[in-house]
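Every protein chain except one is present and positioned as in the full complex.
After this line comes chain A, so read on.
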Amino acid sequence: MYLDLLRHPPDWIGHLPARTPIVVLAILMLRARLRTFAESGDGLFLRSSGRWVSGMTLAGLAYTLAARMAVSAAGAGLMLPLMSDATGWSFGAGAALAVSAGLMGFAWTLIRDATERRWQGARRVLAVYGLRAAFIAAWVPVAGWGMRGGEPVAAAAFIAALALACVGLAWRRSMRAGTFAQELEAEHRAYGDNVGWVLMDTEQAKRPPAGRRPWVLRKPGPLLKRRDEPARIAELWLRAMLRDAEQVRTLLQFALLGIAAIWLSPVWLGAIAWAGLCALLLLWLNGLWGRWETERYMALYDWSEALRTDGREIGRSLLLRPIGLAWCAILGLHAGWLYGGPWWTAALLLPAAGYPLLGRINRAATALLGTGREGRSKSDAGDIDRSGGVE
């Protein structure tokens, strides 16, 4: 497929700005962190041996450098041949870009490591984001300027300076003491980043919140007017979901994908896509609730079946309605855009009609999914020999 793409590149590739590979390489480098493969068990005995610690630190530095070089080489190797017409860069210039991106990525991991050791909570997050912005702001113009010049001596001097800076930073890091807690945290986060999508239900892959306090919905005040028990529980679920950056990102991506699918389809197909997207979203939200409900803290309590069902229905609607109605509005806007005149009113009428419709779909899902769950719990109960009595 790649070879076919290389032989017959689509037209849009030729229209991409020449700096695109530089930006992509910057994004790849800024996701990285210094790896040391520290484990909590090391703290028992191994960390008391300076020789062992320095060996592991050097191994971690070597691994991180090798990983950064490999990622940059792979990124440049895939992108640059495709964009050779747009950029006009030679093989040597591309190789120099890949090497400098790899070294820059390595320097970034060391600077990030130092920053994360220095600050905690919100200050740490702000510092890392600020540094990321500064890195992009410095790297993209400098690399762009270097690639335009096409002077091998200047490129070699730049790479040599970067390599020297990397050696200095690595030397400084290897001399640091008291880094174990930070290394454990970095390893935990790296593990979560790498395998979290596979092991999403396991404790090891969970990413604890960065701050001491929530950043989203920080105030404990009520979000819903309805204050019965199911609504209070649904509100707590919503708070938990909106505080999970991964879930929010997936939700936004799905919402944007839905907007694109509806806008790019003919109106009749967009209406069908709306129904399908809402059904998918509903199933996904139902799964999220199910997973949340089995969290150890939630499972500590004795939930009545009515509370479980009603809470789940309200919780689903809290996210289904805004996204479903946004898709309705897009469908209406698209109709107005295509046919003009009175069709513009669809942008208001469709959400107005969608509101009760989404409520009905959600209630129907409760009946449908509830029946399935009831059947499952009955069969589970059959497997467990329990008895009890009340006097």
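Quick notes on this structure:
The working rule: a contact is a pair of C-beta atoms (placed from the backbone, for glycine too) under 8 Å apart; a residue touches a chain by one contact, two chains touch by 3 or more; residues count from 1.
Methods note: contacts and distances are computed from a predicted model.
The chain not displayed here is annotated in its UniProt record as "ABC transporter ATP-binding protein", chosen from "ABC transporter ATP-binding protein", "NADH-quinone oxidoreductase subunit E", "Heme exporter protein C" or "Hydrogenase 2 b cytochrome subunit".
Checked against the hidden chain, the listed residues A:R212, A:K225 or A:R360 yield one contact partner: A:R212.
The chain that is not drawn here is touched, among residues A:V125, A:L184, A:L236 or A:L349, by A:L236. In the complete complex, the residue from A:V167, A:A181 or A:A299 that touches the missing chain is A:A299.
Along chain A, the points of touch with the absent chain fall at residues 206, 208-209, 211-214, 218, 220, 227, 229, 232-233, 236, 239-240, 243-244, 295-303, 307, 383-391.
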